[in-house]
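Working notes, beginning with the structure itself.
Shown here: the complex without one of its protein chains, the others still in place.
Chain IDs A, B and C follow the sequence of writing; residue 1 opens each chain.
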Amino acid sequence: MVETIINISMGLIILAGLLGSVRFFIGPSIYDRVIALDVLTIISISLIALLSHVAGRALFLDIAIVYGLLSFIAVLAISRYLERGL
Amino acid sequence: MHILHISGAITLLAGSIFLVLGALGVVRMPDPFNRIQAGTKATTLGTILVMSGLGMLHPSWLPKLFILIFFIVITNPISSHVLARVMHNLQVPLWSKKDQLSEEEE
Amino acid sequence: MLKKLFALILIGGLGLIFFQLYNQRSRREGLTKTASYYTEKGPAETRSANIVTSVVVTYRGLDTLGEVTILFAAASIIGFFLKRSEKGSKDKTIRNQSSELLQTGSMLLVPLIFLLGIYVFVNGHLSPGGGFQGGAIIASGTVLAFLANPSFEGGRTLIHILESLSGMFYVGIGVAGIFLAAGFLDNRIFPTGNVGSFISAGAIPVIYSIIGLKVGAELSAILYSLRDTKEQQ
Partner (left out) sequence: MLPVLLTILVIIMLLGGLLAVEHKSLLIGVISAGLVSLTASIIYVILAAPDVAMTEAAIGSGLSTVMFLYVLRRIKGDSNA
């Protein structure tokens, strides 16, 4: 029961990653690609947390924490580059 | 104990549904401003729900999950704000042709 | 057109070779001789819960010293070739100010990122991560400070002091291993505790903290010199 629901939600998260990467690859402007990258990093934080449940090890959460604190720097840097503030 | 596991799994499912809706919004919305709106708000809520569900499944992971939620809640608005500010300053075309935020009054 | 065709043929050939290798591989049962030595004797000898850490810091510690030296050489070469603009002449580069939200947020987030980096390299013997990862996270904190305030100048002398001191301490601990324990960079110069507790694994947390500080200082110095190069014309 519980494992079935978790499998379904993992499939949904993979679907979300696929949708986000669709926008990344077709995105007409640079902004669309940056938004898609932002969304993909947030989705991958959830994915890594779920994978640490599948593996049963709390150690993998450290990687998710690193992503949670550092992933916004890439988006920030590209934005500051575009407004010539880097 | 069993109730806690089932409610955790359902919270996880709700969070992943929000993540899918956010990603769908990023694909389907017409212009970059709408996309950043869909992609940031829905996915932040979805991530918070996923972390809460995992916390119900594994109560001993709660401190790390709280730290994760705290970081995401702080960092996510900052990045989307800076990106939206740049898009507005560089005059990315709107979908609706009517800029409510424009500085010059007519 | 011909160039693209040639590249396509090359990629196809490489794919064929790799597919052959993939088809002919056999699944290895068990570990190799070196790997089984590390997994069997590693926790008992070094008292470190993370086997990768015990390999990187103790068994192959000399290689790590070489990597740190290479990073130091790269940082000094970049600092040497990218000339800083002189103090007197006005910097021509126009940098737009960042928004107030980003400045306020960075005041909270930069110390948090530094804290996360310190957590990663101090806990290197218990959890994934270690000196290089912690140093990279600390340099990311410097990046955030640059993004929030383009003319950020804090800690320039501190970086150079940390860079030199941590290199000296690293070699010093390695030499102390020769006299107090079995060899260069042996971690048993301090008492080793139980596997899994915070104060354990002898000198490994100390060495990893030194590596983390050194890598963080060097990457920050590279970022400083990349930011301060003179604009062309």
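In the analysis below, a residue touches a chain if its C-beta (ideal position, glycine included) is under 8 Å from a C-beta of that chain, and two chains touch if they have at least 3 such contacts.
Owing to the predicted nature of the structure, the values given are computational and were not obtained by experimental measurement.
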item	value
Displayed partners of the chain not shown (whole complex)	A, C
Which of C:Ala49, C:Val120 or C:Ala148 contacts the chain that the document leaves out	C:Val120
Chain C, residues in touch with the chain not shown (by the definition above)	50, 52, 120, 128-130, 132-134, 136-137, 139-140, 143, 146, 219, 222-223, 226-227, 229, 231-232
Absent-chain interface as seen on chain A, which is shown	7, 10-11, 14, 17-18, 21, 24-25, 29-30, 33-34, 37, 40-41, 44, 47-48, 51-52, 54-55, 59-60, 62-63, 66-67, 70-71, 73-74, 77-78, 81-82, 84, 86
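The rule is short, and it goes like this: only the chains that are shown with their structure count from here on.
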item	value
Overall pattern in which the protein chains touch one another (line/ring/star/complete/other)	complete
Distance-maximising chain from chain A - centres being C-alpha averages	C
Chain pair showing more contacts of the two, A-B and A-C	A-B
Centre distance in Å when chain B and chain C are each reduced to the mean of their C-alpha atoms	31
Distance from chain B to chain A - Cα centre to Cα centre, in angstrom	11
Computed distance of Cα centres, chain C from chain A, in Å	24
For chain C, residues contacting two or more additional chains	98, 102, 109, 112
Sequence positions of chain A contacting 2 or more other chains	62, 65, 69, 76, 80, 83
Residues on chain B engaged by chain A in the complex (per definition of touch)	5-6, 8-10, 12-13, 15-17, 19-20, 22-24, 26-27, 32, 35-36, 39-40, 43-44, 46-47, 50-51, 54, 57-58, 60-61, 64-65, 67-68, 71-72, 75-76, 78-80, 82-83, 85-87, 89-90, 92
Chain B to chain C touching residues, read off their complex	71, 74-75, 78, 81-82, 85
In the complex with chain B, residue positions of chain C that touch it	98-99, 101-102, 105, 108-109, 112
